[in-house]
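Just dropping this structure here.
Here is chain A:
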Amino acid sequence: MASTTGPGTAAAERTGQQQDAVPAIALEGVSKTYRSGGEQVAAVRGVDLEIGQGEFFSLLGPSGCGKTTTMRMVAGFEEPTGGTVRLKGADVTGVPPHRRDVNMVFQSYALFPHMSVFDNIAFGLRRKGVPAAEVRRRVGEAVELVELTGRERTRPTRLSGGQQQRVALARALVNRPSALLLDEPLAALDLKLRQSMQMELKRIQRDVGITFVYVTHDQGEALTLSDRIAVMNGGLVEQLGTPQEVYERPATRFTAGFIGTSNLLSGEVTASSGGVIEVRTGGGAVRAAGSAALGERVEITVRPEKITLAAGAVEPGACELPGTVIEAVYLGSTTHYTVAADGDDGTEIVLHQQNTAGPAEAARRGDRVRLTWRPDQSYVLPR
Partner candidate 1 sequence: MAENLPPPTPAPAEAAPPAAGASRPAGRGRRALPYLLAAPAWLWLALFFLVPICSMLSISLMSGDLYQGYVLTWEFGNYADAVATYWRQLARSLAYGGCATLLCLAVGYPVAYWIAFRGGAYKNTYLLLLLLPMFVSFVLRTISWKALLADEGVVLGPLKDIGLLPEAAHVLNTAPAVVLGLAYNFLPFMVLPVYAVLERMDHRVVEAAQDLYAGRVRAFVSVVLPMSLPGVFAGVIMTFIPTSADYINAQVLGGAHNTMVGKIIESQYLVNNAYPMAAAITFVLMAVLLAGIFSYARALGTEQVMEVQAR
Partner candidate 2 sequence: MPGMKRAAPRPFPEPHCEENRSVSRTDPALLRGLTRTRPSRRTVLGASALAMVLSACGVRGQAAEELSGADFWEGKESSGKLSFANWPLYMDAERTQLKEFTEATGIEVDYDEAVAENKSFFGKVRPKLADGDSIGYDLMVLSTGVELTELMALNYLAPLDHMKMPNFDAYAGQRYKNATYDQGNRFTVPYASGITGIAYNPKYVDREITGIADLWDPEFKGKVGMMADAQEASNFALLLDGVEPGGSGKKDWEKAVSRLEEQREAGIVRRYYEQDYIQPLTNGDLWISMAWSGDVFQQNAEEGTELEFIVPEEGGTLWSDLMMIPYTAKNPVDAIMLMDFLYEPRIAAGLTEYINFIPPVPEAHQEIKEKAEAASGDEKEALEELADSPLVFPSDEDYTRLHDYVPLGAAELKEFTSMFLAVTQA
């Protein structure tokens, strides 16, 4: 799958680099097959990616989708069975990990328990033969960057999970690699800590300007942090784009389902012109962006927050679908409704309504409602 969108524009602007500059990391048709119990299992099935300098890039997908394997091939812990890995344009396929200019932050942190925080962070510099004074200075900077000043002599086992995470980060960053690979680095932290560490990571990445490749199964995290996201499934990249692109215009049914909540409506195309089609669903006719042949059965998707409960007359040209509320969950700023659309195909539609009006206007279970949304906010999913 060719990269349809260039490296994140935000990142490019920030680092002042041209879009046609050499990508920090390039994967060309990379694949990986394992032999497991006499069977060949394909973990990665031909991935093409270009990750720009200074970009915050996420590999997002469920477990087993090949995202970790892809990252480990970049780090050098796995050798691809096909394709080429390039770092700053140079082919590193077959080069062992200790000769690659990338560093990794492990999910388990993999700190060295027998060394102090200082020695952990200094490990890579010392291996590279950096002079002792220089090591002291750079470790000091790194410790400051991750806000662990004063804990240099402590053993990592005496630190909290969040602090260990920072040590792991500093240990990798201090080497100033051309790219930092993070393998679900926040998975072991609790929610509160995870959220503050997300901000922290973003800050650090902005400060050091190093390319981050971030592996996660948490779509929220990916959307929050990334300049660009590659959504992976079954060893393939399903969609590549900015968080907005991936969220707003999911290219596949998988992406639509995996990132956020999506309503799927299926029906028969009754009209198609100028990038807008009309689809007859069980509950009534709706319109959506896209193109399809007349008479074809298609699925269209619309995000819950794009739908509103129509109080009076609907906007001209808007879609409208009647139904019955079967669940209303009050969440403070929003209320989540589940509505059974009229018709016999049993379609249920989820919508998120801002609680701008008073409680008197809120719909209750069993109420008859009309759902409405703008046609350009729903899309035909490719078959």
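Please note the rule applied: a contact is a pair of C-beta atoms (placed from the backbone, for glycine too) under 8 Å apart; a residue touches a chain by one contact, two chains touch by 3 or more; residues count from 1.
Regarding selection, all candidates are chains of the complex that A comes from, given by their letters.
Nothing here was measured: the structure is a model prediction, and the numbers come from that model.
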| item | value |
| --- | --- |
| Selected partner (touches chain A in the complex), from 1 or 2 | 1 |
| Residue ranges of chain A in contact with candidate 1 within the complex | 75-77, 96-99, 102-104, 106, 108, 110-114, 123-124, 127-128, 155, 157, 171-172, 175 |
